[in-house]
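Of the protein chains in this complex, all but one are displayed in their positions.
Now for subunit A:
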Amino acid sequence: MAVASASTASDVQNPSSLGRERDQSLNLDSLKEIGKKALIDALNSVNGAKTLVLDPTLAGPLGLVTEVSLLKHHGVDKMFWLEPGPLSSTTTNIVYLCRPLIKYVKILADQIKRHARESLKHRYTLFLVPRTSTLVSRILEEEGVLGDVTISSYNLQFIPIAEDVVSLEQDNAFKEIWVDGDETVIYNSALALDTLQKLYGPYPRIIGKGDYASRLATLLSRPLPEQPIPGEFNKPVVTAPFDSLIILDRQVDMITPLLTQLTYEGLIDELIGISNSQVELPVSLLTPPSAPNPANPASLPSTSAAAVTPVNNEKMKKHHLTAATDPLFAEFRDLNFSSVGKNLNRVAHRLDEDYKSRHQAKTPAQLRDFVGKLGGLQSEHQALRLHTGISEILVPITRTDIFNKSLEIQQNLLASYEVSKQTSAIEDLIAQGAEMQIVVRLLCLASITAGGIKAKSLESIKRDLLQAYGYNYLPLLLSLSASPLSILLPNPLPVSTAPSVAASKYPFTTLRKSLRLLIDDNPDALDEVENDISFVYSGYAPISVRLIQCIAQKNGVISNPAEKVLTDEADGKGSSKKLYAHPILGWKGFEDVLAAMPGKTFDIMQKGPGGDSSPPSISSLLRSSEQTSTTVVFFLGGCTYTEIAALRWVNRQHKGRKFLIATTGIVSGGSLIESIAGFGKKGPGSKDTSI
């Protein structure tokens, strides 16, 4: 058995790496290594055994770079969450690891003071992620414990969460920027992008859209403070150098996250919830029923201490969803959910065939062959079980009335079909007791797509909402309608509205036409051919990805390249011959579209260390024919799984360019709304938001 499981890993890896062309993309492992090394260095700087007190929001991100065993190796005796209340520690050293948030610092100060009262002697070290902060030392000073704490930093920046996605895992980035006006995330993003630049080479060109995106680009084009890269990492071999950095801020496309994601991974996020690539699932799904085959090395123990909420009286366990060890997930994650079932079926049949192949094994050699494959089959079998199980959780929810009604409202709003009827449909959803976030998402969607909701019906629907979910959501409604967010507005705007709100009006109907957002597909074709990026929303193309296509795949905006390939095939030309990606030429050809959208548009040539502002087009032209280049796409304020799926689709349409998706975090409409509601959720009355 042991032999079989040992061979499992390689067997699992092979099909996935063959399936996707990973040959020339950037190696992101060094990012992970850097994160790990920095953590070890930080822990080692405190001598002896230590108690680690961890910011709960960091557990997920840390789980992506390290394991508990590594912490134990470096002297961590016990681990606690950084939570209010007393802390008892058996070791002299107490190490706090948290983001520089005021609430954490206060908890920490409180615990130190408590120890002092009980005259317990401890040595306190505080590691702030990603860098130290004047604010923290000031608050410690105000609390009178600054002298007792040694403050240092743990520079955790981009964490690879898939082979082509890196994330800062800052879940609240959107709220902090657009609601609080706290631009710390922007600065941290600039530092993190700068580190990428130091590791993999400079970005020759920075293109983007959005006011805050432009702010980030300006920061990047100026000298940033030196950051030590821990351990002076030997630079990874850069196989595909950067050709540009595209920055989009979330406000450029607020519509996409408001919609219900319809890819497999996106739907899991919508309906079950994925945080830091981990999803909570019933234990029975994760443990193989009979064979003690450790087919899931991915199930991390790191967060096992996290709160376990018993749902349906079954124990839940976190599972790390990753394509690296789960070939089926790699295959399914970006598919429209409607075709997942069919594919599961297909895999099941294939597995069955494979198992049956043992009957054909006549000679001992054939038998040995089969036994060799067995491990792979079993792990695939387990993966199949898992994904069937997940689908079984998802399907009933997708059949509910509320889910389908909300999808219907979304589609109607996107097509601007009977807009006023949609508002009353939203009211019905409130009456039926739909989740708050679903209702608010639809409401914002209605406001953006129609340029505001009729003042009277808006008011009544807001009143309904407050009555149904609690008056403590009033600040949420105010935040949504206030500048700079302005995604919930009456139509026409009252005279007294600030000009900034009026200026941010979104020209949705024009964009729908100029960017070809809605695709009239017959639903049958959708299952078979991924015609366009719109498959991620069953017929609607996310604006953000269309904008990226405006830069990196211009013909994709105007027509379906996939269709063209199909006709080429019919003509008898080379079937698998993909076109080379055209060089990055900025927004050329789409300037008008961009000008109509609110937010700054920018296109900055970076002065490289070698050639100054010499036209990079020649070099990039040359490069594109010889070498693969990487385009970094940075989503300031987070991106959705659907956007990742759509970009991967764009990636597959041509050769010569790879996308590296960088983001402040993975978001969904629900997570955005809930983060803005923030304190409202903690309110006394709303422990249970669903009626």
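In the analysis below, a residue touches a chain if its C-beta (ideal position, glycine included) is under 8 Å from a C-beta of that chain, and two chains touch if they have at least 3 such contacts; residues count from 1.
Here, contacts and distances are computed from a predicted model.
The listed options are "LSM complex subunit LSM5", "E2 ubiquitin-conjugating protein MMS2", "Vacuolar assembling sorting protein VPS16" or "Large ribosomal subunit protein mL43", and the UniProt record of the chain not shown names that protein "Vacuolar assembling sorting protein VPS16". The chain that is not drawn here is touched, among residues A:D29, A:E83 or A:D401, by A:D401. Of the options A:P86, A:G147 or A:P364, the residue whose C-beta touches the omitted chain is A:G147.
Screening A:N47, A:S420 or A:T510 against the full complex identifies A:N47 as the residue touching the chain left out.
The chain that is not drawn here is touched, among residues A:T184, A:N343, A:T398 or A:S514, by A:T184. For the options A:T92, A:S457 or A:N555, the residue in contact with the chain missing from this view is A:T92. The missing chain lies against subunit A, touching residues 44-45, 47-48, 92, 102-103, 106, 123, 131-135, 138-139, 142, 147, 150, 180-184, 186-187, 190, 215, 218-219, 222-223, 225, 401, 427-428, 430-433, 459, 462-464, 466-472, 474-475, 478, 494, 496, 679-680, 682-686, 688, 691.
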